[in-house]
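All protein chains of the complex are present and in place, except for one that has been dropped.
Here the chain labels run A, B and C in written order, and each chain numbers its own residues starting at 1.
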């Protein structure tokens, strides 16, 4: 047997396990036969819950990973001669091994941002060559909420981007791998900063917030992606025993588990930031608006501490590190981490 | 809540749920943090178990679906100007919505078979245009074990195919979505009809035999696919919380759960076949060697019975139907099905 | 300098050179500057000529090769989850190195034919799995006119296929690499067996009939392929100095050069067939309806003769050879070939 592991670090919210209520829902769905591939009552119910949260016209398709949700969602609204514009720090640019290009055939264009957040004026540099066959045609702007730096777009900021893209016949995609953390941070229902603000396609993530696996592609406008069922299947993302993804989402939306988990991880990040922000040599580099803390610290210190509490460097050139909290981070984890950090800092 | 469903049909082995030991293993792995994306002790252990069963040089990569295992495994050993040869009835030809072509860029060539089993002489028609740049270069033959018709290749038959392809600088791929059922049917260890018989790449499936999700791409020869880790990630199949796939495989190989489940489903298919083979109007069309029974029956009869015990037509032109048993099929399911069938047949 | 070569063989109509009128047209277009990439008066004029021959709604796009015309034309009307059905002997199946799969992402399905001609009933085996996301959705049937075996579809046969596919929401594509030979054979204007008979997309070839380079993708129905200009550019087939393709087509359609050339090559094939059909050991295997003669002959004989008059084996298993005539084949070429063949046959 594999020895049980109880250590919790700050490497990533997906290093955490699964919330017990999610596991219970999986068990509960495990009875008898249901039709495979999503024609089951669990999936029907889960789809309805997405409509409650995002609007009655929402079409939801489950896939396995966040990368798949992004890539297939974008594939559903583009042709290969389009371009997709995103932040240089975006997951689709840095962390998907070129899956967007390989699968959609599109060009991915980037803009530089200080905090992971795109502003309309940053997009201008890519708004040329329209109708010119030599040039990839801009079709989608993709934002991440919360961003890869833990910052959060306000619904006004999202609306401004939506207006910019819609004015140009384009669409707005949101990578919501940590959308629950954003909702908690903004103190808003999901719909307010997505459907209502003008988002067209959403990758809804649950795995980083206590689920086991299974993300969702949500088309928030009607008719936006005909034939997506073929894209999902050809994209190798159609689950045979889909009920076990759907059951997780039913539990996730019930009793506000999503909110409970995200509220906890956000508050842990704030606590962590509070406790380290004034330490000598430590410099927090991004506003702590969700469940990540970005901080500059000396490399030797970081490496020593991360042997016990694992976390990743974010930018080796600036000696910046990323500390992620998660739904199961305990206050004592933070206390222990801070104590060790202080020791290494010689405080 | 979604109402619990206890009915069991004969539509597909993936309409069944998850074996309790699998669920228990998932729960058991759910403690503390482990590094995501497969750098965890559960995944290490699972990889070792695959080496025990398939040989010390086996490299195993988990993915989510059988389609993904096939497509990515084939992608790992081909370039886009290759062709892949398979049976016309193969899953990669009929049931993957063109994922092999889209992702590998290869041409998929087919041969007609009476029973889903390829014989070397059937391949000859595609063995031309070698080194000729106008023609896709044959690189892989892909067989399914058990076949989509429930028949099983002997290890001698597999060896003959392996010799044929290896003599031509090609490779042999096995889609093992139901490989456990084959092992039970052949009364052989996995290795005897895979690695030892000359199979190069294997899709190892567990979902149809009591697992929840997660299939494996196994490279059985050393060095056969450098850089596969990038193919998996770009193929959107890298699981963040991979321990929950790995834990399932640990349980699957422990106490021979794979064998227990497959033995049961195979025996249920034999029982079912025994009980219907002599019924008037029923004609069993394929040898019952694993967990599927193929039978011709009148359309009206089939449609009535399948309202209660769901199953699929296989070939509408010949009025042939497919009845799949699974790890949880009960004798009473068969008794009840046969009783209903007899009633509809007027017996 | 490269030594001039005056020998003419029977290997392929594209081993021939360029008709002098074509060369003259190229020279004539070589004056001053015109806007590149097709916005020039030559291309406008050539487009009008296509409309004269194929109907007022024809949209014509020049590309470089026949493979490109086929692949991009098919790409213009498919999505990657579609399938394209063609004859096993078709150029898109045998001679394009998987370009259709790589570029369109589609599955290419085949039917066996005795003479390269598809009949509606042959298509039935692929007409299943409609609306079923696991299965590639049939979208186009692609026929070759003249076929790769030199046979010619009648307009009635084409209409029957067009009706079959249109009834199923599909489209009919014609690979017209040798369409001029077909028109001459049928004694019909182009339109009669294309637009009028129900063809939707046409690859129009001129290179095999006396042009230098440059084939055309013709969409014969309005609105069939929006955005094709992007497909052509992304397909690397947008010519900068397009006027030199267009000028060739202007000459090709003027004074019926296309007809003159095709009539000549067809008549040479008939002459060749006439002269060898009764020779001992020679068996002509396909109706001689255009500019190809297919004949079984002894391998040793064929290899000796082809040292002087180069031609290719068609099927090594049956010892079948392909003899192609072209616009510049002279009667004396045939006389000399036949004399040599007789000598080798010991006649």
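Just so we're on the same page, contacts are C-beta pairs under 8 Å (C-beta built on N, C-alpha and C of every residue); 3 or more make two chains touch, one makes a residue touch a chain.
If you're wondering where the values come from, they're calculated on a predicted model, not measured in any experiment.
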Option from A:30, A:80, A:291 or A:306 whose C-beta touches the chain left out: A:80
Omitted-chain contact residue, chosen from A:96, A:157, A:175 or A:320: A:96
Hidden-chain contact residue, picked from the options C:76, C:198, C:235 or C:292: C:235
For chain C, residues in touch with the removed chain: 1-9, 11-12, 14-18, 23, 26-36, 41-42, 45, 63-68, 71-72, 96-99, 102-103, 207-208, 212-213, 230, 233-241, 244, 247, 250, 310, 326, 328
Interface with the undisplayed chain - residues on chain A: 80-83, 93-98, 101-102, 105-108, 110, 124, 128-129, 133-136, 316-317
Residues in chain B touching the chain absent from view: 37, 79-81, 105, 133-134, 137, 227, 229-234, 238
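In this section, only the chains that are shown with their structure count from here on.
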Approximate Å spacing (C-alpha centroids) for the pair chain A, chain C: 51
Distance from chain C to chain B - Cα centre to Cα centre, in angstrom: 41
Two or more partner chains touched - positions in chain C: 80-81, 105, 133-134
